[in-house]
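Only one structure is covered here, and it is reproduced in the block below.
Note that one protein chain of the assembly has been removed; the remaining protein chains are unaltered in position.
Chains: A, B and C, in written order; residue numbering restarts at 1 for each.
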Amino acid sequence: MIVVMQEGAPEAQVQAVINRLVGMGFTVHRSTGVSHTVLGGVGPVDDSFDPADFEVMDGVKECHRIVSPYKLANRHFKPGGTILKIRGVEIGGNKVVTMAGPCSVETGEQIECAAQIVANAGAQVIRGGAFKPRSSPYSFQGLGEEGLKIMRRAADHHGLLVVTEVMDQTQIPLLLDYADILQVGARNMQNFNLLRELGRIRKPILLKRGISATIEELLLSAEYILSGGNYEIILCERGIRTFETQTRNTFDVSAFPVLKRLTHLPVIGDPSHGTGKRDYVVPMARAAVAAGADGLIVEVHHDPDHAISDGAQTLRPEQFTEMMRQVRAIARAVGRTA
Amino acid sequence: MIVVMQEGAPEAQVQAVINRLVGMGFTVHRSTGVSHTVLGGVGPVDDSFDPADFEVMDGVKECHRIVSPYKLANRHFKPGGTILKIRGVEIGGNKVVTMAGPCSVETGEQIECAAQIVANAGAQVIRGGAFKPRSSPYSFQGLGEEGLKIMRRAADHHGLLVVTEVMDQTQIPLLLDYADILQVGARNMQNFNLLRELGRIRKPILLKRGISATIEELLLSAEYILSGGNYEIILCERGIRTFETQTRNTFDVSAFPVLKRLTHLPVIGDPSHGTGKRDYVVPMARAAVAAGADGLIVEVHHDPDHAISDGAQTLRPEQFTEMMRQVRAIARAVGRTA
Amino acid sequence: MIVVMQEGAPEAQVQAVINRLVGMGFTVHRSTGVSHTVLGGVGPVDDSFDPADFEVMDGVKECHRIVSPYKLANRHFKPGGTILKIRGVEIGGNKVVTMAGPCSVETGEQIECAAQIVANAGAQVIRGGAFKPRSSPYSFQGLGEEGLKIMRRAADHHGLLVVTEVMDQTQIPLLLDYADILQVGARNMQNFNLLRELGRIRKPILLKRGISATIEELLLSAEYILSGGNYEIILCERGIRTFETQTRNTFDVSAFPVLKRLTHLPVIGDPSHGTGKRDYVVPMARAAVAAGADGLIVEVHHDPDHAISDGAQTLRPEQFTEMMRQVRAIARAVGRTA
Partner (left out) sequence: MIVVMQEGAPEAQVQAVINRLVGMGFTVHRSTGVSHTVLGGVGPVDDSFDPADFEVMDGVKECHRIVSPYKLANRHFKPGGTILKIRGVEIGGNKVVTMAGPCSVETGEQIECAAQIVANAGAQVIRGGAFKPRSSPYSFQGLGEEGLKIMRRAADHHGLLVVTEVMDQTQIPLLLDYADILQVGARNMQNFNLLRELGRIRKPILLKRGISATIEELLLSAEYILSGGNYEIILCERGIRTFETQTRNTFDVSAFPVLKRLTHLPVIGDPSHGTGKRDYVVPMARAAVAAGADGLIVEVHHDPDHAISDGAQTLRPEQFTEMMRQVRAIARAVGRTA
C-alpha cells in the first residue's frame, strides 16, 4: 500500500494517514522529498480494504495497492501452469483443444448431427445450451434436463466431453449428472453466489469474461472459485464491449498473452461470440491460437440458417472443418498441436 | 423488419430472403430502386428473432428491426407514466424521492444512527446491504438475516421504507419478510433467472443498470419482470464503464431524459456509485434532478472513514443534509418538490 | 515517482532501478517489507519521462508518477480560479455565460436572424462555423472568410462576441481579424502543432475535449497553449464516445466538478454535441449548470429542418428561449446568475 500525500500537506494530515495504516496492521515507511511525502505501508495484512478509502482522506493525492488482489489465480502460485486432465483430454498443455456445437440444444437429431461434425473434424468437446440466458423474455429459453440428456448421449456416442452452461446455483446438482465442464456465462461472471457454490464442487469450470470485465476482475472471479477449493478452471475470452459496431463485440486477442503472464490457468477463446459474425470466426480463431490461446470454443450447426439462436455467428459444417485445418497449421507454426 | 439488399444482388438472393420472411409470418413489401432493393417485412409476428440472422444471408447488406423488442416497458404502454405508491410514498410523481443509508449493514447502532440522519434530512427510504456482492472473495459478505432485522427495526422506528439487495432467487422469500423494495444490483441486471422469479412476486423492484448495459438492455431486463406480472419497477442509473479514470464510473446523466422518453417507469439516480468519490456526489445529485430524475439513492454513514465498505463514496451526515437542501432547490427550479 | 518491485525481486534488479532513477536526477528512498521493496524517487527533475519505461524493467511490478504532468493548468497554480474578461463579458465568474448560434454560417440573413435570437434571449456570444471539419469529403466545407465577415457584422450589430473554429495553424492570422474567441474542435484537441501556435497568440481559446480524451489529456492540451504564454483558455466538455447509442455521445456531466477541482480554468458544456438530439439539449443544459458549468455553448437556428449541418441537434428559436429561462432558474438554485 502506497499513499502519496498532496504537495504541502500539513503534518497532521500525514499523521492521520499513518495512524490509519498502523491501525490496519501495516508497517509504515515514510519518504519525504522537496515537495511530496510518500508513505509505504508494508506487512502481512488482510488485503480486503479499498484504496479509495485513503484517497478521500484530507491531504491525500493518490493511493496504490501493492499486493495483487488475487492470490490463488496468480501465476506465482503455480509458475509452471495448470494442465487440466478431464477423462483423457488435457487442457492447458501443448495441444490446442477445441469445443464446438450449437448455441442451443434443439432436438436429438440436431445434436447427434453436431456431435458427428465435431468429432470428425478432430475436436474434443461438444458444447450446447440446455438453459439459455436470453436478453428478451420472449425468446426460446432452452430444453432443460431433456437437453442435457440429449447432449450426454451424443457425446458418449462420439467420445466427446460435454460443456454446458449453469445459469444459477439451483441448477448445479442436475448439471453435475450430465456435464464434464460447467460453463459460467459472461453475464454471470460476477454472480458471486454462483461462483461460491462452484468453488464447493469438484468439476471443471469454464469461466467466461464479462463483456465489460477487466482482466483483473476475471481473475478475481476465478479466485472466488479457487478459494472454495475447486482448482479446475478454464478462462475464456469472448469479446468486450467497445464503441466499434462492425463486430458484435471486440474480441480482445491481447487477453491471451496478458493472461498467460498473469495466471497459471488455461485460457481459451470464443471467436463466435467475440465477433458475432460467421465470416470473421475463422480468421479470429487463427489469431487466438497465434497469440497463445490453449483452445477454442465455437458455434457450429448442421444448418445455421435454421438454428433457434445465434445463427449469424454459427459456422456451417464445412467452415468448421476448414477452421480445424487452418488452426492446426497455426498451432504447428507456434510449436503446438491441435 | 427491413432488409436492404446489396447493390446488384441477384434475384435468387432476393427471393431467398422474401421466402424466409414469409415463412416467419411477415407480409413483405418490396421497393426496387436504381441500385438497391429494399424489403419491408410487416406483420403481427413473434419478434424473438435476431436481425443478425438475415444480415449473414447471401446478398444482404443490412437489416433493421422495426418493432421495439420491449413492449410492457415502452412509454406507449402507459403514456401518462407510472407512479408507484408504497405505504404512503409515491415514486414517479412530482416529489423527488430520496433513498439513503450505508453500503453495508454493520451493527444495530450504526443503522439506528443512519435511519435518524436519513429521516431528519427529509428522505423517505433507508438503504443498506445485508447480502453483499463483493468482487474479492476475501471481503466482508454481509450480516444476512440479522442485517435485515436491524434494517426493519430502524426503519419502522423512523417511519422509513426499506430497500435492500437481492443477490439470487433463493433469497427472495426471506427478503419479502423484511424489505419494502428489492434491489437488483448492476451485476445482476442480466441474471435472467432472478428476473423471472421477481416477475412472480408482488413487491416493488429497484432495477439498476449494469455498468456496460445499454439503455435498451436495461428496458429488456425490466420487461422480464413486467412480463411475469410484476409492474412495480423503479429503474436506476448508476454509472457506466468508460475509459475515463477520474471517476469510478461515468454517471450517464443523459439516461434520465432518454428513459423518461422511452419508458413509463420511474427513474432514479445513484451518484455514489456513479462517481465513486464523495466530493462529486452532491454536484451529480443536483445534475440528476436537473435532468429529470424522479429520485436519488445515495450512501451516507455516521462515520464513513470507518465504514466496512464503499467509504470513499459515502457522504458524511452533514454533507447529506446539505445535499438534501441543494436538491430541494434544484427540484423547485424544475417545478417539483423534494 | 514510485517503483514497486515484484515479490522476491533479486537485489541486482533493485539496484538497476535505483541506478536509473539516480541517473535521471531523483533522490531515492527505499522501503523494504516482508515481501515487497518499494522505491520512492523524489526531486526537482524534468518530468517528461514515461513511467512505462520503468514498468518493463526486470523485477518491476508497477510504477506511478507522483507529480502531475501538467503544471500551469493545475488548480494549485491559481487556486482562486481564472476569470476571463473579454470586451465586458466575464467567463469563469458568477454569471453563467451562453454561446449560441448555428453549426455552419450559411448566409448573411441566417446569421443576422441567429444573432437576434441569441441576443434577445440574453446570451453573450454567437457561434458559427466558417471552416467546417466534416467526416465526409463530400459534405459542405464552409464559407471561409466570407462567413467570418458575416459573423462579425451580425455580432457587432447585436453586441455579441464571436467564437468560431480554427482548423489548422494557417488559418490563425485570418481568424484573429474577425473572432473574439478561437475554438479548437474535439478532433484537433491533440493537434499539437496547432496548440503550440495558439500559445503564441494573445486571444482567448475555447478548447474542446476530444471524444475519447481523458480529462488529464484535456489538461495536457491546455498546458501546451499555456506553456506558450497564452493564459486565456476556456475548457469545454462536449460528450465522450461510449457503447451507448441512444445519444450520439455520452455527455460527461461529472467532468464539471472534476475539472473545477483539478484546474483553475473556466469550464463550459456543449449539450448539443454532447447528446446529438434536440430534445435532450435542454435537460442536459440544466444538468451541466447544476453540476457547476461556467457556461454553455449550444446550436440554435431559425429553421433547423433546413440547416446545412447538425440540424438534428439544433434548437428551434422558442426552445432556445425556453432553455435560457430554465438555465436561469437552475443558476439561481446554485447561487449564480445566467
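The rule we apply is simple: a contact is a pair of C-beta atoms (placed from the backbone, for glycine too) under 8 Å apart; a residue touches a chain by one contact, two chains touch by 3 or more.
The structure presented is a predicted model; accordingly, all values stated were derived computationally and were not measured.
Asks: Could you tell me which displayed chains border the chain that was left out of the figure?
Replies: A, B, C
Asks: Please identify which residue in A:Q13, A:T32 or A:T247 touches the non-displayed chain.
Replies: From the options A:Q13, A:T32 or A:T247, the contact with the absent chain belongs to A:T247.
Asks: Of C:R30, C:K78 or C:R196, which one is in contact with the hidden chain?
Replies: C:R196
Asks: Which subunit A residues touch the hidden chain?
Replies: Answer for subunit A: residues 212, 214-216, 240, 242-247, 250-254, 256-258, 261-262, 274-275, 279-280, 283-284, 286-292, 326, 329-330, 332-334 touch the chain left out.
Asks: Take the complete complex as the reference. Which residues in subunit B touch the chain that isn't displayed?
Replies: 2, 4, 7, 27, 29, 31-36, 38, 40, 42-44, 61-62, 64, 66-67, 76, 241-243
Asks: At which residues does subunit C meet the chain that is not included here?
Replies: Contact residues on subunit C toward the absent chain are 20, 46-48, 50, 52-53, 55-57, 69-70, 133-140, 167-170, 187-188, 190-196, 210-212, 217, 220-221, 223-224, 227-228, 241, 248, 276-279, 305, 309-313.
Keep this in mind: only the chains that are shown with their structure count from here on.
Asks: Find the geometric centre of each of subunit B and subunit C from their Cα atoms only, then give the gap between the two centres in Å, rounded to an integer.
Replies: Each chain's C-alpha centroid was found; their separation is 31 Å.
Asks: Compute the distance, rounded to whole Å, between the mean C-alpha positions of subunit A and subunit C.
Replies: Distance between chain centres: 38 Å.
Asks: Taking each chain's centre as its mean C-alpha position, how far apart are subunit A and subunit B in Å?
Replies: 26
Asks: Among the residues of subunit B, which ones contact at least 2 other chains?
Replies: 212, 279 - these are the residues of subunit B that touch more than one other chain.
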